[in-house]
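Removed from the display is one protein chain of the complex; every other protein chain stays in position.
Chain lettering (A and B) follows the sequence in which the chains are written, and residue indices restart at 1 in each chain.
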Amino acid sequence: MAYVTSVGLVRVNRNYHKSPRDLAFEAASKALENVKLDTIDYVIVASSLTYLQASQFDLAAYIARELGVHVKSAFAIEAGENSGLAGAEVALNLIRSHAAERILLVGVDKLTEYISNKTYKMIQAIYDTESDAVYNVGHAGPMALLMRLYMDRYGVDRETLAHWPVMMHAHGKENPYAMLRFTVTPDKVVNAMPIAEPITLLDAYPLGDGAAAVLLSSEDQGGDHLARLSEVYSSIGFQSIALRDDPLSIEAVGQIAREAGLNPEDIDVAEIHDSFTITGILLLEELGFAPRGKAAEMVAEGAFTKGGSGPLVNASGGLKARGHPKGATGVYMLAEVAMQLAGTFPGIKADSPRKGIAVGVNAHGSSARLAFLEAL
Amino acid sequence: MVLPVWWRKRIPRYRFVGALCKECGRIHYPPRNACPYCGSRNLELIPLPRRGVLESYSIVYSVPGDNRLNAPLPIGLVRLENGVRVVAELTDVVPEKLENGIEVEAVIRRIGEDGETGTILYGVKFRPALGRK
Partner (left out) sequence: MANSENKQVINAGIVGWGAYIPMYRLPTREIARVWGWPEHQYKALNVSHKAVDGPDEDSTTMGYEAAYNALLRSGIDPKMIGAVFFGSESKVYAVKPSATLIAEMIGATPDTMASDLEFACRAGSEGLKASLGLVSSGMVRYALAIGSDTSQAEPGDVLEFTASSGAAAFIVGPRSESAAIVEDTYTYVTDTPDFWRRAEKPYPRHGEGFTGEPAYFTHIIGAVKGLFERTGLKPEDFDYAIFHQPNGKFPLKVAQRLGFPKEKVLPGLVTPYIGNTYNASALLGLARVLDQAKPGQRILLAPFGSGAGSDAYSLVVTDLVEERQDKAPKVDDYLARSYEIDYALYAKFRRIYVMLPRG
């Protein structure tokens, strides 16, 4: 295991005046603010778009050098939308193997660097560029195919599914780091501009920039820590939804949930990857938090919000309201769950949570990761 | 300049051939280096049936890149007659008439171009099937 010692978050926003390096520096500085440090063993940067946009190689080294602390090594991890948790996976294992005592994990990405249609073209590459993404599927296309399939198969209507974004916005409103801090109604969601039918603008994450940093320490490090990062499970899924026997199953998530022996009753707080409403819904079911076809209903009934029968899910507002700076998202999730377990989350707080998870996927589940955290 | 990138995988796109795994018997499209199901490299190219059923579709409004010409852009998940699934753009579609379950067939269309002076990319799309086979 590793300790989550401190965190630093930048509010997700259209941060036009800040470069990726500026954002990373800001988040990292916050994480290092109250921690006396001479040395960091590794700086791991999680990012997916920065290499394309800033055309910068050895990004992590350039970011690390500016921190004002002696850094031994630095490298970047890329796993699409799952980069943040992939970074956590590597960091945890470096610490566990005693290759490192202290690792600063920084996630950063900007989605406002280019005009939207150019950005959508870049993001399209989260899907398989040798099959599905040869076509103009955009950032939402394949997930829209799943949403329609889901609605058809389980007879769940558009209105019921709208309760997920409603919950996300209600949560995001209370989170100072969230990009979108206003509530929405189911009606607004259903009638919002279509992006890729049936996905509307209010089913989809907003385009924003952000950075989050988490300082991870080994068992031997004294001082105060926020929470324990006990394990990161990972799995690789099919390249395309077309290859699955059941297009609606995110088998990589099912796999890691089984490996983790996940018992929804035990989990108090969760941050899950809701790039689109349908992703959030499918993840709830794949994780066992809801029976197949029932997740949206349970969301509508308040099962996953404060005081609900299930875990508190996406108190941050999720990818929908807190935002989704691609590579950084997993690090935001990690920080948010750690703060919940330490009782310091600045938004809606879970009641004395003991166990929390952060679950990320890339696209439709080409890879999936589950970070398991525990309170101290 | 996307010359070799588009050129090297042209045959499966032009002739709509998939890969049959000699080990586990499953077929996938487009052909990959190893069977996505069992990992075997013992693969054989086979022509795919050109007809199938539309299992799901979406009309994409936020069309990526400089593609306003194609907006709104329909895409679909097609299950071919032999059970193999394909994600592809749809074409010759009247958006209001699209629904799950209709019969579709593979056709070759322009699927991209490298700007105004670069090469043209051709590949398979699906359209609502014409009356006869």
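Assume a residue touches a chain if its C-beta (ideal position, glycine included) is under 8 Å from a C-beta of that chain, and two chains touch if they have at least 3 such contacts.
Model, not experiment: these values are computed from the prediction.
Q: Among the chains you can see, which ones touch the chain that has been omitted?
A: Displayed chains contacted by the hidden chain, ordered by label: B.
Q: Taking the entire complex into account, which one of B:K22, B:R41 or B:R109 touches the absent chain?
A: Residue touching the chain left out of view: B:R109.
Q: Would you write out the residues of chain B that touch the absent chain, in ascending order?
A: Output for chain B: 10-11, 14-15, 66, 68-70, 89, 91-92, 94, 107-111, 113-118, 120, 122, 125, 130-132.
To be clear about the criterion, only the chains that are shown with their structure count from here on.
Q: Tell me, which parts of chain B touch chain A in their complex?
A: Against chain A, chain B makes touches at 9, 13, 28-30, 32, 36-37, 55-67, 70, 73, 75-77, 84-89, 100, 111-112, 123.
Q: Please output the residues of chain A touching chain B within their complex, sorted ascending.
A: 116-118, 120-121, 123-124, 130-132, 134-142, 144-149, 152, 193-199, 238-244, 247
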